[in-house]
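Have a look at this one.
Every protein chain but one is kept in place in this view of the complex.
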Amino acid sequence: MSQSHRLETGGVLVDRTRQIKFLFDGKSYSGHPGDTLASALLANGVKLVNRSYKYHRPRGVVSSGPEEPNALVNLGNAGTHEPNIRMTQIELHDGLDATSQNRFPSLEADVGVLNAAASRFYPAGFYYKTFIHPRHAWKYFWEPVIRRIAGLGKAPTHADSAQYEHTYAFCDVLIAGGGVAGLIAAKAAGEAGARVILAEQTERLGGRLLVDDDAEIDGKSARVWLEETIAALEAMDNVTIRLRTCCSAAYDHNYCLLYERSGDRGEAAQVRHRLWRVRTGRVIAATGMIERPIAFNYNDLPGVMLASAVRDYVKLWGVSPGEKTVVYTTNDDGYRTALALAEAGCTVRAILDSRREPDGPLVGAARALGLEIRPNTGIGKAKAKRNKLASIETVDFDNPEAPGTTIECDCVAMSNGWSPVVHLYSHSGGKAMWDEEAVMYRPDPANPPRGRDAEAMVHVAGGAHGALTTDAVVAQAAAVAAEVLAELGMGGTAAVPDVSATAETPTHPVWVTPSAGKAALGGKHFLDFQNDVTVADVALAAREGYESVEHAKRYTTLGMATDQGKLSNINGHAILGKTLGKTMAEVGTTTFRPPYTPISFGSIAGRETGNLFKPVRETALHGWHAARGGDWEPVGDWRRPYRYQQGSEDRDTSIHRECLRVRNTVGVLDASTLGKIIVKGPDAAKFLDMMYTNMMSTLKPGKCRYGLMNNENGFLMDDGVVVRLDEETFLCHTTSGGADNIHGWFEEWLQTEWFDLKVYTANVTEQFTQIAVAGPKARDLLNSLDSDIDFNALPFMSMAEGTLAGCPVRAFRISFTGELSFEFATPVSFGLALWEVLHAKAEELGGGTYGTEAQHILRAEKGFVVIGDETDGTVTAHDVGMGWAVSKKKEDFIGKRAMERSDLTRPDRKQLVGLMTEDPTEVLPDGAHGVEGGKAIGHVTSTYFSPTLKRSIAMALINGGQGRFGEVIEVSTAKNKTARAVICDPVFYDKKGERQDV
Amino acid sequence: MLLIDCPCCGVSGEETEFAPGGEAHIVRFGPGSSDAEFSSYLFDRKNPRGVHFERWRHAFGCGKWFHMARSTQTLEVFGVYKADVTTPPQDILDRVEAAKAEGRVK
Partner (left out) sequence: MSEVDMSLARPLLEGVSDTGAGGLKLSVQPLRGMVTLRADLSEASVAAAVKAAVGSDMPGVRKATDTALWMSPDELMLLMPYGEAADAVAVLTEKLSGVHHLAVDVSDARTLFRLEGSAAREVLAKGAPVDLARDKFAVGDLRRTRISHVAAAFWQSGDGPDVFEILCFRSYAKYLWEWLEESSREGSMPGVL
């Protein structure tokens, strides 16, 4: 199709020498570089671009920017698919493939349009009302129906193939918006030597000055001034200008997010979107204004647009949105659209003005061109043919029931005045106030968003502050820049440009245009185009008692669509006020929340996807385990080998083989993840006496002691073997994954409570590869290696330092399996060498590796607790039968006072016991409840099939369990199913501990 | 996101470098204390809507604990100070009073 609506001339942004082919709904069109998808489709005469969310009404492009409510499309395919993108922000590029949303089977013949006929069934609060009664109707009727007919774009089904980035940035002044106000502020700040970032959401600087160029600045034409100013800024090293970059949010303490869409133009960009995390001295929000639509009957038809958008299409892109346009305005600015259309050779059928006596230079210019102006007149009704605007009927504000004139037209340009974009001012608590004279919400200077030192962190410049004309914008922006620079101690006196601008007379807003007959109820006077909210909906909400603006918003969904009510909020609040008989100031406004426009999930994730989603901690032996069938158990961020698979054997086969290997020959285990903390100083022993329930000060150098750690609630939080290296130095082992916490815990007490103690700590977890050698043949294995340590003489719970097979080691004679066992710590760089030797020797002796699950079974057979399995943050040392590890001699330790609380000394607390099922093959489910008389009396904490004992074993916390050995209880195993198990001593194997102490 | 000045290493860093540690200046009660004293130590927290003296640790930085006086309502920061004191320094208390006088906090 040819570009039927491309004007002969005009269009400062498009390059007419080049054509771009693109697809919309599978059909090929052409446009030019510089077009947006919206301008290119309009150039091709495509007006119907979407179906509305609720009623499936035909919709067209309304705006030319980020405020667009209607023209949302699905973009791309498979790995590039993205729904709900505003056409007005999509830069046209080769290969662009867009499809319309929310229609079936096609835009022209959408079956969901039946919804519109049934629209009286979807009043305000429809969702709330259907939630309430009858309940089953929601599940069986409404939900399936709504899921089919309502909705925006389709969710992607493929992984996103694009790249996204984050970056941190720092500046003195962050300027949001590259229009006149932003440029004035940037130049002043740049000249003062401030570090400046200027973020502009479109691909161009200049804002409305590119279209509304009727002002002179410093005696130059707007265009010349703009070119000179941009050149000056680009020459400044301290000024960073980012186009296609929206300041999405202004958070606490001057932290802002910039959303940069640098790679959205088709080429294989290295970075599609970049999220900037900016900390700035001050924010200057030069975010301009958004024009307001006017509510009238069928104001949602394709062809009804904002007046400013109509002239944007004419002047920026050389596109005529219509051949015959009616301008409906409440202010002078709307006349600029009529003038632009006339200048471009388009027909202006009439200018309808809400004011009784429109006057001023712009009105005069329209009159001079002979354009028809009808004062005190609006659009009573718009009419469609083939899903597009075909004509309008005028209405006399003084006599709405009188028949109006029908004017044929294919475009309405509406203007109801302008609303400052105060979002950034509001994001962190700044307030907006209603200015009755200017008819707008503007930033309330008495209630700015405040930063860390209570300074006003966001300052507002230009249109966003309420300045309507270029001279006012320039003067106000210069003043704000000077104020900000003075606050930052960078004050200078920048020259304020001299501006001569066209004068404008006041607006007379129309919140709803009166209609005759049934239409007077406002059922098809749309406020929120994206969520299909009408004047009647808001009025109904008010009548039903939703008087607060926040309630009315949620009840009607006004302003809750992806456009966040950029076009609809003010008009909606006015209707609410009108219905309630309140002023705008009394109605108030809803809170603006970030982001300003939707940002991509990809930009939020940045690089941290796939293998970079979350760090995995690897021990020195990780690759070795992986190459030998290790499958992984996550322990904190660590990965530990759960078991080593041989061939295609199942998990139990591997695990049972590994258990028996340790019981019968010798096994080696990678224990590197155990935390290791050095505690040193003259007060180290005294300090550890406070940290552990046991007495550590009596430990002799070279000896090991198993220690328990409480929190101040008296509950167990960690355990591990403490080794005294010398008089002043201890090595504290913690659980895997507990190292950082416990190191932090030690430091917390040393720094914040007992800062008089002379103790230093160091977390040396990562320094060592730790290897356990366990089993009856452990000593044989070690004796076959070159070492200066006498393994025959090293007593149980002792430590020796020396070398083993050429590696420097600390050897600990400790056991977590119940077998004869040694652990070796060697510097990580030696880890693999030592492991390979130990493993090879183990294999020679008929042994080999064992994984974490075998370790868990072996310790359960011995009744050893695992913090986090047998404990859950509410379990004491006494509960798990380890009262022996709680010192009675120490005056104080962490948790001692808490353990004296009556609830912690109750005899009927849950206590650790063993459970043996009557059926020895039945393994209880982990976490299963013991039940008695229909009540839970405790739960299973660890449960396994013991290969050593050839039967199932379990550990459990059972009410008063330590006094109930021999009793049989029921354990719930599934719905309505129980197993019988006998309560027993949790030590199932080698009760006297003879095997580990040989 | 908060911007926090660490009084121990001088870094002005964003909140993600730090770990919060709850209310500051809580007196520890151990063995020999009454149930009421011990309960107040374990459980009673002011949780104010307003000025809060709190503990932070420069977890990704120098590792040190310190104190910060902050409005939980407006996030205004009145100052930071070292961990090894049991009461806030006078200049920070003065700043809090000034903010109260100016109506910024209660």
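We call the chains A and B, going by the order they appear; numbering starts again at 1 in every chain.
In this section, contacts are C-beta pairs under 8 Å (C-beta built on N, C-alpha and C of every residue); 3 or more make two chains touch, one makes a residue touch a chain.
Owing to the predicted nature of the structure, the values given are computational and were not obtained by experimental measurement.
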{"item": "Sole contact to the chain not displayed, among A:A78, A:A495, A:V616 or A:A936", "value": "A:V616"}
{"item": "Contact residue for the chain not shown (choose from A:S697, A:Q767 or A:S798)", "value": "A:Q767"}
{"item": "Selected from A:G364, A:P445 or A:G802 as touching the chain missing from the view", "value": "A:G802"}
{"item": "Residue touching the undisplayed chain, where the options are A:Y313, A:W638 or A:F791", "value": "A:W638"}
{"item": "Where the missing chain touches chain B, by residue", "value": "8-11, 13-14, 16-17, 60-64"}
{"item": "Hidden partner chain, residues of chain A it touches", "value": "163, 165-170, 195, 240, 269-271, 274, 276-277, 279, 606-608, 611-612, 614-620, 637-638, 678, 680-682, 758, 760-762, 764-768, 786-788, 802-804, 806-808, 827-830, 832-834"}
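Convention: only the chains that are shown with their structure count from here on.
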{"item": "Euclidean distance of C-alpha centroids - chain A vs chain B, Å", "value": "28"}
{"item": "Chain A partner contacts - residues on chain B that touch it in the complex", "value": "1-3, 14, 19, 21, 28-33, 35, 38, 41-42, 55, 57, 59, 63-65, 74-77, 83-84, 99, 104"}
{"item": "Interface residues, chain A side, partner chain B - complex", "value": "251-255, 279, 429, 450, 452-454, 712-713, 744, 747-748, 751-753, 755, 891-892, 896-898, 900-901"}
